[in-house]
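Note that one protein chain is taken out, while the other chains of the complex remain in position.
As written, the chains take the letters A, B and C, and residue 1 is the first residue of each chain.
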Amino acid sequence: MVPTNYYLILSAILFGLGVLAFVFKRNVITIFMAIELMLNAVNLAFVAFSRALGKSDGEVFVLFVIIVAAAEAAVGLGIIILTARNRRSLNVERVDLLKL
Amino acid sequence: MTASLIIFFVLAALAVLAAVSLILQRHPIHSALSLIVVMVALAGLYLLMGAEFVAAVQIIVYGGAVMVLFVFVIMLLNAGVEERTNFSKLATFGGIPLALALSGMIAAGIARSSGQLATSPAAAQGAISSTKQLSMMLFRDFVYPFELTSFLILVAILGAIVLAQREN
Amino acid sequence: MSEFLAKYAFLIVPIIKVAILVFAVLTVDAYLTWLERKVIAHIQARWGPYRVGPHGLLQPLADGIKFILKEDPMPSGVDKIGYFLAPFLTLTLAVTSLSVIPFGPDIKAFGYVTNFGIADVNVSLLVLFAITALGVYGVALAGWASNNKYSLLGGLRSSAQMISYELALTLSVVGVLLIAGDLSLKHIVEYQDNGNLGLLGWNLFGFAKDHAGFTQIIGFVCFFIAAIAETNRVPFDLPEAESELVAGFHTEYASMKFAMFFIGEYTSMIAVSCLATILFFGGWLSPFPASWTLTHYLPSVILIPFGLWVFFDGIRYETIFGRVLLPGVGAVLAAAGLALFLFAPANDVIQGPFWFFAKVFVFLFFYIWMRGTLPRFRYDQLMDFGWKILLPVSIGNVVLTSAFLLWRMH
Partner (left out) sequence: MPILENLWIIPLLPLLGSAINGLFGAKWSKAIVNSVALGSTGVSFLCAVEAVREFLSGGSQPFRKEFFDWIVAGSFRAGFDLQLDQLTVVMVLVVTGVGFLIHIYSTGYMAHEEGYYRFFSYLNLFMFFMLILVLAANYVLLFVGWEGVGLCSYLLIGFYFLRKSAADAGKKAFIVNRIGDFGFMLGMFLLFRTFHSLDFATVFAAASKPEVAVEPLGQFGVLTVACLLLFVGATGKSAQLPLYVWLPDAMEGPTPVSALIHAATMVTAGVYMVARSHVLFTHSPTAMYVVAIVGCATAFFAATIGLVQSDIKKVLAYSTVSQLGYMFLACGVGAFGAGIFHLMTHAFFKALLFLSAGSVIHAMGGEQDMWNMGGLSKKIKVTYWCMLFGTIAIAGFPPFAAFFSKDSILFAAYNSENGGKVLYGVGLLAAVLTSFYMFRLIWLTFYGEKRYDEHKVHVHESPGTMTGPLMILALLSLTGGWFALPALFGGKDYFAEFLSPVFGAGEAGGGEAAQSLEHILSAVAVVAATAGLVVAWRMYSKKVKRGTSEGVHKLLYNKYYVDELYAAAIVRPLVWLSTNVLWKVVDAGMIDGAVNGVAEGAAAVGDAVRHTQSGNTRSYAVWVVIGAIVVLGIVFWPILHPALFGGVR
């Protein structure tokens, strides 16, 4: 039986790596992946907690998170395709019209 | 060092390494592949925790649909190796330490707080969350959120179609 | 020794099983290619392979040797990881997908009960879908990695196609799940066992236990179509549409890597056929009512004459090889049939697998038949069909089934 803390620490590490990728990567798609990574870390924590507390709520939440992530991926990738078409680049630093 | 612990550490190491490679890889496809590895490893961890349904969904939806979309889009846009520009001073200098600080905080928080939660006996023998029970919760207690998610997905589909179609 | 066995049975038995399975699968794949070539040849009024061995029975062997011995060039500018990963991924996943399939009822041997299959997971269907879901990457990756326009297009097409049809595939199964109320393939089969009704108890006809069933014909049709698309077979084989994309995603692959794709494709065919058998055609259940005990001798009744025919067919064969091989095979078959006829317990053991593989064979034959018959879809037609017809219909099936079950409940 693996102690819950291990899972939590792991999820913390994964989340941190996700954040790292989030600020470190330049490619829009990769940044998006970083977000997915963070979501996964959170899911892990959810499942671990639901195990520890002996309730299924956590897993239900994980399902919801996954659903939302799927929807988000559909829309987000649509946006990315559009941006790439218009800006001819996937580098977020080149997509910088949103300023004064 | 029980078998489950060994499996845990193997999978955990796999996940962490894959996550690191996600960061280090310069080609989106490789990042995507690393992410898939992370997800599969996580699915393995779920199985280890006895949450087989979540594990399966994790692979089916994340591995089989979401990431395929990513790969598909990468191929479609024929994305090349990413260029490491450094226009954002804030990100260049502040980004990595801040991210580390954040994860450190979370880890510290967990380390300090997780003394409170003791593994419940129900969890010990993994009696909870047979898939049936999960579905019960999903369709009884969480039925309205569930229906809402279906609506959300519908909206997402519409949004994706509207976004992706070329104006003609 | 025996207690050692008892101690490590949980480890040893699966290993043995895996070994058997892999070997069997590879052989079956090999002879599936032979069968395919033969059948299509006859459909097109040709002879098909008939030089290597009697009836070209050794053709698969020859092909295998060819695959192994061939040079394996690697095109320039490929993405090495992807290029190597892709075929392995395809093959591994395809074979793994078979691991959760119960080929028959549990076997009792040496007082040790084991399931007729590798693993007995209680969400085996989900696991199966999970594995098939990952199957996309093999193709997509191969297409992208091998730095070739045709391959890329093939990869794109197949990933799009697989995503599109996966939905229909999954949804078409939901009806069965609603009826059985269980995700374990074994239980799904057992649920269809409606004693004296025989094949009417199968989900296809839906006179399941305590009348809580509903005919899944729609579901089956959707499932099978989607499955064909998932396995990239005719008429959905656009990823490798040779007339448009040379050979699609595996244009740049040769020798063993190509063979892996090949085997993977056939293995997934088998897996899908098994799945169809289990979900809709009662798995290992006999189509006859349980009371008709005479039908238990059907295997022998088929095997003995077939064996004899093979035997005598071999006798008149000109090459020495043929004279030895065919009669031998025939003799073995006939003997097996006789043995079954004589030893009732063996016969009972064989019943389940016999029916199971019979059904699977029918499906595989159907696959080949369609390849010999149907033209290929155009890409946009493919997408339209998947999204605008298949998906709605399978959703409709879900609604219909659940409504019916609800009505039954009240």
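Operating definition for what follows: a contact is a pair of C-beta atoms (placed from the backbone, for glycine too) under 8 Å apart; a residue touches a chain by one contact, two chains touch by 3 or more.
None of these values were measured; they are calculated from a predicted model.
Just list which of the chains on display the missing one touches.
Computed over the complete complex, the missing chain touches A, B.
For the chain not shown, which residue from B:A19, B:M75, B:I106 or B:M137 touches it across the whole complex?
B:I106
Which one, A:V23, A:L37 or A:I80, makes contact with the chain that was left out?
Within the whole complex, the residue contacting the unshown chain is A:V23.
What residues on chain B make contact with the chain left out of this view?
Chain B touches the missing chain through residues 87-88, 90-91, 94-95, 98-99, 101-102, 105-106, 108-109, 112-113.
Which residue numbers on chain A touch the omitted chain?
On the side of chain A, residues 19, 22-23, 26, 31, 92-93, 95-100 touch the unshown chain.
Following the convention adopted for this analysis, only the chains that are shown with their structure count from here on.
Work through the pairs of chains, note which ones touch, and then classify the graph as line, ring, star, complete or other.
line
Distance from the CA centroid of chain A to that of chain C, rounded to the nearest Å?
Centre-to-centre distance between chain A and chain C: 36 Å.
I'd like to verify one number: the distance from the centre of chain A to the centre of chain B, where each centre is the average of its C-alpha atoms, in whole angstrom.
Taking the mean C-alpha position of each chain, the two centres sit 6 Å apart.
Residue numbers in chain B touching 2 or more other chains?
53, 57, 65, 69, 74, 76
Using the touch definition from the top, which residues of chain A touch two or more other chains?
Residues of chain A never touch two or more of the other chains.
In the complex of these two chains, what residues of chain B are touching chain C?
Counting only chain B, the residues touching chain C are 27, 29-30, 33, 36, 40, 43, 52-53, 55-57, 59-60, 63-65, 68-69, 71-72, 74-76, 131.
List the residues on chain A that touch chain B in their complex, please.
1-10, 12-27, 29-30, 32-34, 36-37, 40, 43-44, 47-57, 59-60, 62-64, 66-75, 77-82, 84, 90-91, 93-94, 96
Where on chain C does chain B make contact in their complex?
79, 81-82, 85, 121-123, 126-127, 129-130, 132-134, 136-137, 140-141, 143-144, 152, 155-156, 159-160, 162-163, 166, 170, 183
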